[in-house]
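Here's the structure, in structure tokens; my notes come after.
Removed from the display is one protein chain of the complex; every other protein chain stays in position.
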Amino acid sequence: MTILTVGSSHAASPQAVSKPLTFLEEVEAATPGNSRLSMCIQCGTCGGSCPSAADMDHTPRQIFAMIRAGLRDEVLSSNTPWFCVSCYYCTVRCPQEIHITDIMYTLKRLSVQARKYDDSRAPDFSRQFITWVENYGRAYELGLMSLFILRHNPFGAIRMAPMGMGMVTKGRLDFTPKSIKGIDGLKAILAKAKELEVSNEV
Amino acid sequence: MSEQRIGVYVCHCGSNIAGMVDVADVAQWAAGHLKDRGVVIARDYKFMCSSTGQELIEKDIKDLGLTRVVVAACSPHLHEATFRKACANAGLNPYLCELVSIREQDSWVHTDRAAATEKAKAIVSGGVERVRYNEPLEPLTVPIHPATLIVGGGIAGIQAALEIADAGFPVYLVEKEPSIGGHMAQFDKTFPTLDCSACILTPKMVSVGSHPNITMMTWSEVEKVEGYVGNFTVTVRKKARSVNTDLCTGCGVCQEKCPRRVIDDVYEAGLGYRKAIYTPFPQAVPKWPVIDRENCIFFERGTCKACQKFCPTGAIAFEQQDEIVTINVGNIILATGFDLFDPRRIPQYGYGRLANVFTSLEFERLSNAAGPTNGHVVLRDGVTEPQQVAIVHCVGSRDRKYNNYCSNICCMQSLKFAHLVKEHCPGATVYQFYIDMRTPSKGYDEFYQRGLEEGTLFVRGRVAEVTDAARLPGEEGKLIVQVEDTLAGKQRRIPVDMVILSCGLEPRRGAKELAKVFGISCSADGWYIEKHPKLDPIATMTEGIFIAGCAQGPKDIPASVAQGAAAAARVLGRIQQKQIALEPIRATVNEDKCSGCRVCNELCPYNAIVFHADRGVSEVNPALCQGCGTCVAACPAGAISGTGFSNEQIFAQLDGLLMNNISKSSVPA
Partner (left out) sequence: MKYSFFPGCSLERNAAAYLQSTLAIAKPLDLDFQEVEDWNCCGATEYISLNKTAAFALIARNLAQAAKADGLKEMAVPCSACYLNLRKVDKYLGEDARLYKNVSTALAAGGLSYQPGSVTARHLLDIVVNDVGYSAIQAKVTKPLKGLRLAPYYGCFIVRPGFGEWDSQEYPTSLDRLLKVLGAEVIDFPMKAHCCGGHMTQVSEATGMEMIRRLIKGAVDYRADAIVTVCPMCQMNLDAFQPNMNRFFRTSYQMPILYFTQMMGIAFGMDAAALGFGSEFISARPVLAKIGVEAPPEQPAPKKSRRDDKSLPMPKMGEQ
């Protein structure tokens, strides 16, 4: 459980007393801006709009009910945030103007930290993508795809082969990663940012 | 000034004030520190507004010969009248009493007891200094004209009109459509009794139409309102009907023969047609048609005149002009009703693009036996009966992006629609999609039970979208309602033939402009603002102007009727009193100081200032003046003063608040 100073992002209580946050408060504090998560009336518009809801363990609405109920483990072991495609339909249709997509990103981050989510495909895909960005400053698809497929779906590589060949023959694939000039500066920036995140528990 | 004898009364208000302010200390402080300022007695008491509390004041006035009274308690909005009356009972002019708030302005907004107590002392001190300059005032009484104007001929306006007219007083009923009846005339059945709407409405309409005390002005609009409570002068534009009402028998031949067919956007909700000369519906009151000049062939190109040719009494009068009528009334009731939320603002529901998505009013017309399909509930092709129907709640309501509020009637209306679909289309499957089921009034939850018994399938989930993009087998050619069934916890795609949107209620499109004409205010949502949301929903802040029905906020027919009757009762009370006392807090122009610059004339929101050209000075009409103080502040010469809020009073109160008066007096330790 995270210990944070109450009153950071809420207008509610002015006391500066440190006490353990509820899971709801933790999620709200870890989301940039004002997510309005506590305004949910459980209408189900988000779950109704979501294009990938059929494949989720829990609908987005159920996740919010579970967050409010403090079911941290269940939420962070759910596949729901990983099946969010960030289409923002939920966010623009929510009658209470809750920043649902931003909350899904928060849940992804918390889920990785908590290490309760069983299927590593989605987190690994992001990790692979990020590795290239952090070392070169640019995305590198061939690197991302080859390492990801080898790790997660080596036999599926055969099925992907025609598409891979197509990408090559149509000149849509770089064989080597590109690098930005200011890669050292970028590395310093990212390192500093990560340091601040941990120390401030932001 | 002669020495005043001031009584100070500090109220505990239970723990509301005493919980934060040391009231005993304040009273004691006033008795000591303000003795030189005229305070002869200072008391604290648990509830000053109680009869015992009031008697304390009355007794002191009599026994101690008090000349001024300061009560430190709640806001003047609540009990100023109470304490003024107490003073009056004891023989002291009520305007020599000041109520200063140490509750809303002090105990309720602070958390530091010491600071709150000191502030209370300052507030009392300010009150004492101000009251020294209070003058005895007499309220202004104005007569009440016995006639009443009612704007809006819907059920609320009709109810109010009948109540006042039955009591024997004249009523002018102004309605902008050719007939009275309002939205209720469009409905098929009403919940929860499933009475035929027209059947219960038309008898009242007929009563209005034939009532000796009611002057109906339909196809008319109010253009200007001048005057003040008891004495309004209203200018009404009676638009030209192009029909001589003395000759017209209402036979309807003109409508039959008229060759120009137009979509009826108002009564038929765009689903049916009318002619260029028309009465909106057969039971229209009055029965005389009007010519829609924008769509009439004669007014377009000078030809046709079929109506005139066939009219058996020669009642068609193309040359008729609008008539401007001026009426005098004592009170006004605004009952202008609502408009429906436009669901084209929610593109994902498909209204306007997908043919078989209907609004609530469109469905009422389909279901109504006198409607464009003679009561057959059919798809937009006009022929096919739907097999599956979806009814969607909360369209444009309870949504921060459209209207934050709940529209009150949609849950019940949706239940009614479900029943009507099952009645008209036997064997049809009906789905109802809701967030909550709101069925609070008499017979309402029982109606919900009936819905369940009749086999309506309720799905708790706010509809995400209505689409024709088929994805799965069985969806081709259907409208698909995509929703999360929150109770089952799964997203569902439900194929239906017809979707009915229970659209929210909104204020009339022209409500804001109309409010300006009458000098009342609208809330942020656009509904007319009542004097007090709990205790006075039918009065406004403007004396003599009342509101009733959906103009005040979304509500069902029983509530509209009750409000119409309530407004009528209030008006009848005023009429019976024959006169009304107006607050003497008014502005007056010191003619010696007035330079005739007329800056104040244009600034007055109540048009209460007249300019006398012969003397070159402005004068405030005390009956129209509401004491807002705008002119007082604006006058460059400082020539305008407010009785009850003079410059002396205000500066004195400031002095008192700042405790400057204390240094003037010798302070006992």
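Think of it as A and B in the order they're written, each chain with its own count starting at 1.
By our rule, contacts are C-beta pairs under 8 Å (C-beta built on N, C-alpha and C of every residue); 3 or more make two chains touch, one makes a residue touch a chain.
On a predicted model such as this, the values are computed, not experimentally measured, just so you know.
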Per the touch definition above, residue among A:Ile41, A:Ala65, A:Ala139 or A:Ala157 touching the missing chain: A:Ala139
Of B:Gly352, B:Gly474, B:Pro533 or B:Pro558, the residue in touch with the unshown chain: B:Gly352
Contact set of chain B toward the excluded chain (per top definition): 263, 270-273, 344, 346-348, 351-353, 355, 372-373, 380-383, 467-471
Positions on chain A where the hidden chain makes contact: 8, 30, 32-34, 51-52, 55, 82-83, 85-89, 91-92, 101, 105-106, 108-109, 112, 121-123, 125-127, 129-130, 133, 137-139, 141, 148, 159-160, 162-163, 166-167, 170-174, 178, 180-182, 185-186, 188-194, 196-197, 200, 202
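We take it that only the chains that are shown with their structure count from here on.
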Complex interface listing, chain B residues touching chain A: 348, 394, 398-401, 435, 460-465, 482-486, 489-491
Chain B partner contacts - residues on chain A that touch it in the complex: 41-50, 53-54, 58-59, 61-62, 89, 93, 95-97
